[in-house]
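Complex shown without one protein chain; remaining protein chains in place.
And now, subunit A:
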Amino acid sequence: MSAEAENTPTQKVAIGISFGNSYSSIAFTTGDGKAEVIANEDGDRQIPSILSYVEGEELHGSQAKSQLIRNSKNTVAYFRDFLGQEFKSIDPSPCHQSAHPIQHESTISFKIRDSEEEKENDVTVSEITTRHLKRIRDSASDYLGKKVNAAVITVPTNFTEAQKAALSQAAKDADIEVLQFINEPVSAVLAYDARPDAKIADKIVVVADLGGTRSDVAVVASRGGIYTVLATLHDYEVSGFKLDQVLIDHFAKEFIKKHKSAGDPRENDRSLAKMKLECEAVKKALSIGTTANFSVESLANGIDFTATINRSRYELLASKIFAAFARLVTHAVEKAELDPLDITEVILAGGNSHTPRIASAVGNAFPETTTVLAPSTSPTAINPSELSVRGAAIQASLIQEFDVEDIEQSTHPMVTVVPHLSHAVGVLCISGDESHGIFHPIVDAETSLPVRRSAIISTPREGGDVLIKLAEGAGHIKVTKPEPKPKKEANEDDEDDSDEDDSEEEEEELRERTWKIGKILSEAAIRGVKKGGKVEVQINIAADLSVNAIFREVGAKGGVRGILSSSKVTQNGSA
């Protein structure tokens, strides 16, 4: 290959890799900091994570995938999750229509004929991974014109240390130095945050990833550009595979209806493989179009079969899976002990998030205030298939100058394990009717420490002396039941004779996010505020939970300084 020109020994060329069970992607970051996804020689940006061997020749990606029909025994697919695992803890189900995983010492291998010789070899999953990564690296090197030798690779949040170690070794054997593994959902959040117009805000983001063999949901707190995963869920039943199966069953039944004597195409391996490939294509077509054609030559008994399906039919057939995915997302929010009202954004990731109905099913589980980022709901959404790899490319550009030792130390738990506020910290304001004050947060819960935030707060219309109470606040969901419909006047004297019947149709209750005032932390006075003046509060919270606050009228000098120590409360003079 022409691009394999030798780099100078120290030159590091790093890319981002997303390595899924179904597809892999590669991306790099351009000079002006934008991530770009690389197409391989077949023109694919989503490269099937599949290798196939024909007479000793190695096919990769889409070419290997089409071998699932004729050469399934020598085609290896859906293997990522097997890395670094023992045979007893893997689920071989996705490999039903390709080379089956088998136990090989303490690891896993595939029995395939991968040479010209007429014999099957045990090829370990590590070796398969290395070969796959080599092909990917070559595609990237070709595109970039220099030899890629390092990468940031994305992994699911539940990838174990053993799995990472195995992947790291496999990459190394493919001449790729893994600079860092980063979590897929976090990479997706980074891909959005790295856009030039993105503002860094405090928010809770749910990343809902519906991939080919599994679905993963993560609830991520994003505070000043620092990310903390609060909860995750994984599901191996709600998957792209299952959606394909819905279509397979549908067309199989159509076929049987038309050709009664030809038998069920699902019972023949090759027919089933053809259907599977075609149905995945139909599913993808239905993400854009409202109808799609299914067309397979010689589906069964030599009969060609074509049929069409429209989108609403597909949505009906798959509605249970969509609903199950939406439930999974809701459960993840519950697991994080949050409410849908707490969620600022839902990022839909994974290839199936192209499906409009999946975005709307998930969106329906959240209030209007939650932004749903998917192609069908937001014109500026990033391609959900590319979210992981884009984040990885950005991270690669950030750390490629660091040496491995440096990265290792920076990602050490001494650096990454950080105290997070258990409650929001804010001020008590007044408003018309509430005599107790209304909590307004300045620093949200789950913010990592240390943190420094400031707030500009209004004062009463006439100015004068004001009181600033710092307090803790806890998020609270206020549920207002709908006003019961006015009932017919009850008979004169029966006051406690209530015969309410709950049969009236239920109206939706109103749910709002409010704050409960917790501990009062301190009080401070600012005297003689000008008419219409504002007060600035600056809060610094250290990792040891000590608080250092400055209160002053905006534009005034000096101000009041207060310190709350972590062990005992002390005070200090004017700032």
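Methods note: a residue touches a chain if its C-beta (ideal position, glycine included) is under 8 Å from a C-beta of that chain, and two chains touch if they have at least 3 such contacts; residues count from 1.
Keep in mind that, in the parts below, contacts and distances are computed from a predicted model.
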*Pick from "Beta-Casp domain-containing protein", "Methyltransferase type 11 domain-containing protein", "Translation machinery-associated protein 20" or "DnaJ-domain-containing protein" the UniProt protein name of the chain that isn't shown here.*
"DnaJ-domain-containing protein"
*Which listed residue, A:262, A:341, A:517 or A:563, touches the chain dropped from view?*
A:563
_Absent-chain contact - pick from A:299, A:346 or A:427_ = A:427
*Which residues does subunit A use to touch the chain missing from this display?*
87-93, 95, 100-103, 157-158, 180, 182-183, 186-187, 190, 193-194, 200-202, 220, 224-233, 235-237, 320, 324, 327, 331, 391, 394-395, 398-399, 409-423, 425, 427-431, 437-438, 440-442, 446, 448-449, 452-461, 464-469, 472, 502, 518-527, 535, 541, 545, 547, 551, 560-566, 569-574
